[in-house]
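Heads up, one of the protein chains got dropped from this complex, but the rest are sitting where they should.
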Amino acid sequence: MKYQSQKVALYYIYGALALFAAQILFGVVAGTVYVLPNLFSEILPFNVIRMIHTNALIVWLLMGYFGAAYYLLPEECETEIHSPKLAIIQFWLFLIAAGAAVVGYIFGIHEGREFLEQPLPIKVGIVVVALMFLYNTTMTLLKGRKTAVSNVLMVALWFVALLFLFAFYNPSNLAVDKMYWWYVVHLWVEGVWELIMASILAFLMIKMTGVDREVVEKWLYVMVSLTLFTGILGTGHHYYWIGTPGYWQWIGNVFSTLEVVPFFAMVVFCFYMVWKGGRDHPNKSALLWSLGCSVMAFFGAGVWGFMHTLSSINYYTHGTQVTAAHGHLAFYGAYVMLNLAIFTYALPYLRGREPYNQQLNMWGFWITTSGMAFMTFTLTFAGVVQTHLQRVLGMNYMDVQDQVALFYWMRLGSGIAVLIGVTFIIWALVVPPRAASVRAKISQPAE
Amino acid sequence: MTAQTQLSSGAEDNDTASWGGLELLPGHPIMWVLILSELVVFGAFLLTFSGARVVDPQGFAQDQMQLDRLAGGINTLVLLTSGLFAVFAIQAVNTGNICRSRLWLVLASLGGAIFLIIKMIEYRAKFDAGIGLESSTFFTLYFLITGFHALHVVLGIGILMVVAIWPSRINVETGAAFWHMVDMVWVLVFPVIYLVR
Amino acid sequence: MSERLTKSAARNIFYGGTIFFLVIFLGLTLHSHNYIVNESTNEDTLTESVVAGKHIWERNSCINCHTLLGEGAYFAPELGNVWVRYGGKDDPEGARDMLKAWMQAQPSGIEGRRQMPQFNLTDRELDELVDFLKWTSEIDTQNWPPNEAG
């Protein structure tokens, strides 16, 4: 750590990890309700459980991006953050808003659009938080060195905030509502979040592999160009069956097929940089997370996304467990692993210690990743069976669900594995090992 | 390279690293990311078109009768000529003749403008005949493919104009590369959509 | 020399290309907006009751168990075509009564069966919700879902 103000990232990382734990806990509860439906039905209905599961995910990922930005901007811009105090205020405001939202959900206070359930005051709070963040980081960027990494990251974060404004637009025509709803959801996760992902991976590669910044930044431009050239019109694959015109099927088919390409480019990029760098960075677990992130994002977002993106297939699989399978692995591979990569990389510097608990962290990596992979397989099988029975043979929904119950049991098992893995990871990140509690000399970052 | 030296040497434009093979192509490598994505998109669209035609050859043939083949043919000639002008622009900038290069770039984009006018007349005739995007599979694909291509012509004109303002050699090559791609896509689109039946 | 393949040019092409695709996307969504309002959905039948029904749908977060036109959670049946599934096309009164009776009878309490909460909707609210579901089933969804099972 070269700049004192990078320390504010610690708040965000710990906050994100706390919400991460909550997200996984509620995920396990939701998985349990799938197999034991009477369990919580009186006190905590499934819709509230799922709301907390998805909202906690989104908020902790965003919090992680904020933290990552506060960590890497000073190093990229070679200057202190404009106002560390504002960053800390922003953190508490964000955490309180997130906490208030969760408590509100439990008491049934929410709006009703999927993922955008936050009540209006909380939505306004999020915008205020975003404005504070953008002001703070943009001022930092303006006074310092401008690199491709920081430029791409900041453009992406600006668009994250701008696109969120569509969350305030809730037309009474359901089809119109759905069309603009995807402006937030798709253009986030398959657009600007991918830019964030590419720029953070680029930062990590510069730091950990020792490859020249010039090379990395050229790759970065290739990756982000591919992302947006395909991803924007790739939104078409959400406009097949919601009352939008039929031409979206053609557009969606062609462009969303190509959405695999940027993810593939990221895999090639990460492995090529590590191979080319040929340098032993002491933080092996951070490197593992970075490489794992690119691979799992390619499978989860790329391969599993492509699997049911063609309209003739999607006609049958739309809204089945196939979608759930894709959603889980895509979010885990692309964005959860990305955040864990930057956390694992940054924490030793922020806390002034050697990369610690590497073994535990890597065990966490393998257990969680295997758990998620298994969960994806079980849900995919469940989805394929469901598609056949329900969409092709026309069997009743609930009867079909009884047929695939076994897969839900296996999903719960993999969910518990994920919970264990995540416990390892959080433990490894937060709790210092006894032996390393002495302030040790940190190896210098590359570049 | 340390951060220090990068800052002092103006990190932004001082690069010697390769673009991983993309620099072998004329013009700026990132332009080729765009061009290659576009070629795949148009290629996929043309193959999709052929595939959709297999499902309903009669319907496609009927709808195709309503296309203006002559206008399409004239447009092919217009774009070919315009592409030739873009070649002249590169020749001119290679010999250091900036003024002439600018002139050829403007003429090339004029060709693009004529293409667009003819296209507009074509579209207008379709709309007047009550044919729209959702009329049939053939017309959906016809409007999507040719419309998407026409928007590339618009973008190409914009790029040629920008390049005409700053006509360095690499800029002219980059702009011309995009323009030739638009040209090349059209000579493929024209026979597949207008002529084959 | 001026011939260098600079990163600032890369950035400009990246932004230029992105704006190009964004403009196409915005143009197409504008067209789709008109198409939805004029063709695929019936704005005339978008009555106050339907709008009220949509708010009831949202207030109770039905989307976090059910899917609606395939979007939502996958814990409970698709409701985009529930009106059709309940025979609303042939017997609107019967379908309405059945839907309302179903919602009033929740939770079923049957062991091993997924439970829908009791939302304690008034008779009028139930009617509005049914109106909303009926309206939704009339959206032109390119023939999705493939069958009545949804």
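Each chain carries a letter (A, B and C) given by its place in the written order, and its residues are counted from 1.
Keep this in mind: contacts are C-beta pairs under 8 Å (C-beta built on N, C-alpha and C of every residue); 3 or more make two chains touch, one makes a residue touch a chain.
Note that contacts and distances are computed from a predicted model.
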| item | value |
| --- | --- |
| Choices "NADH-quinone oxidoreductase subunit H", "Cytochrome C oxidase subunit IV", "Maltose/maltodextrin import ATP-binding protein MalK" or "ABC transporter permease" - which one is the UniProt name of the chain not shown | "Cytochrome C oxidase subunit IV" |
| Touch with the omitted chain, as defined above, among B:115, B:142 or B:190 | B:190 |
| Interface residues of chain B (partner: the chain not displayed) | 16, 18, 21, 23-26, 39, 43, 46-47, 50-51, 53-54, 57-58, 61-62, 64-65, 69-70, 72-73, 76-77, 80-81, 83-84, 86-88, 90-91, 94, 169-170, 173, 176-177, 180-181, 183-184, 187-188, 190-192, 194-197 |
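Basically, only the chains that are shown with their structure count from here on.
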| item | value |
| --- | --- |
| Distance from the mean Cα position of chain B to that of chain A, given in whole angstrom | 36 |
| Whole-Å separation of chain centres (CA-atom averages), chain A against chain C | 25 |
| Multi-partner residues of chain C (each touching 2 or more other chains) | 7, 10, 13-14, 17, 24, 31, 35 |
| For chain A, residues that touch 2 or more chains besides their own | 218, 221, 225, 229, 245-247, 251 |
| Residues on chain B engaged by chain C in the complex (per definition of touch) | 12-13, 15, 19, 23, 28-31, 33-34, 133-134, 148, 151, 155, 159, 168-171, 174 |
| Residue ranges of chain B in contact with chain A within the complex | 1-3, 6-7, 11-12, 15-20, 22, 29-30, 33-34, 37, 40-41, 44-45, 48, 133-134, 140-141, 143-144 |
| Touching residues on chain C, where the partner in the complex is chain A | 7, 10-11, 13-14, 17-18, 21-22, 24-25, 28-29, 31-33, 35-37, 40-41, 43, 46, 50-51, 54-55, 57-65, 67-78, 107, 109, 111-115, 117, 132, 135-136, 139-142, 144-150 |
